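This report concerns only the one structure given below.
In this view, the complex is presented without one of its protein chains, the others remaining in place.
Up next, subunit A:
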Amino acid sequence: MENPVLKIDHLTVRYGKTCEYCRNGGELDKNTCPHCKTVWACNDVDVSLYEGEILGIVGESGSGKSTLMKSLYFDFDITAGEGYLKNFEDGKSDIFAQSLQQKKYIKNHIMGMVYQNPMLGLRMDYSSAGNIAEKLIAAGHRSYDGMNERVAELLDAVEILQSRKKEPPKNFSGGMQQRVQISKALANNPAILLLDEVTTGLDLSVQAKVLELIRKIRQEFHISIMLVSHDLAVIRMLADRTIVMLDGKIIEQGLTDQILDDPQMPYTQQLVHSLL
């Protein structure tokens, strides 16, 4: 099998001081230690993402999906684990052990992130053009015209009218805000796009547009995508492979059709059947 573009080994994110019991692998109450109340938000997670694929991550609220994504984007400090990117020092250096500057380089050149809440990913008082340009500026671009050309390309790609580029995202609908976020994330042609519940809270017709856009982006930009969702219909529509998370751990993974049509774990069965 080809080398993954992203490989995460033993990723652990916990909140709390821990105790002898939970440190030695004692049974947790969901993801919380019954003795010291330490929350193990991500617990020894291994993930590989391959070139051009869409990897779906499903699970209930609090299962660790968003923590995993935000850790990958360095929004959280991890407790333990290693990560390797094919596009960063030939996949030989642990990305979590890098300096702040190197992490910024990775965020600005190799990854793009779209948050569930657009308030986290956009500056609501700046123009849409400014929001997209922020990512270009962070990557070192200093040509105003060059940045404007790129902004125009990206707005076209996400089907937002050029005439609205001066408007701030706070004037936009939820779906348009997500599209601005997506164009911002794509600004520097990242190798990996992280999408955290991008369609949650959008009505069905807007959801369909955003999902179609993601499909188009994958085809046009040949990008690898990690897609978190608790909506199995979204996962079925887009994901090649799927990971199922529960209580901070991966409990099942495989091809999406296999996971959704023939789930092996009781939780996955419950998840799939509750939808059907």
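The rule is short, and it goes like this: contacts are C-beta pairs under 8 Å (C-beta built on N, C-alpha and C of every residue); 3 or more make two chains touch, one makes a residue touch a chain; residues count from 1.
In the analysis below, contacts and distances are computed from a predicted model.
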item: Undepicted complex member, UniProt protein name, chosen from "Alpha-D-ribose 1-methylphosphonate 5-phosphate C-P lyase", "Nitrate reductase subunit beta", "ABC transporter ATP-binding protein" or "Anaerobic selenocysteine-containing dehydrogenase"; value: "Alpha-D-ribose 1-methylphosphonate 5-phosphate C-P lyase"
item: Chain not shown: contacting residue from A:T67, A:S127 or A:T256; value: A:S127
item: Among A:E2, A:E27 or A:D145, the residue in touch with the chain that has been omitted; value: A:D145
item: For subunit A, residues in touch with the removed chain; value: 100-101, 104, 123, 126-127, 129-130, 133-134, 137-138, 142-148, 165-166
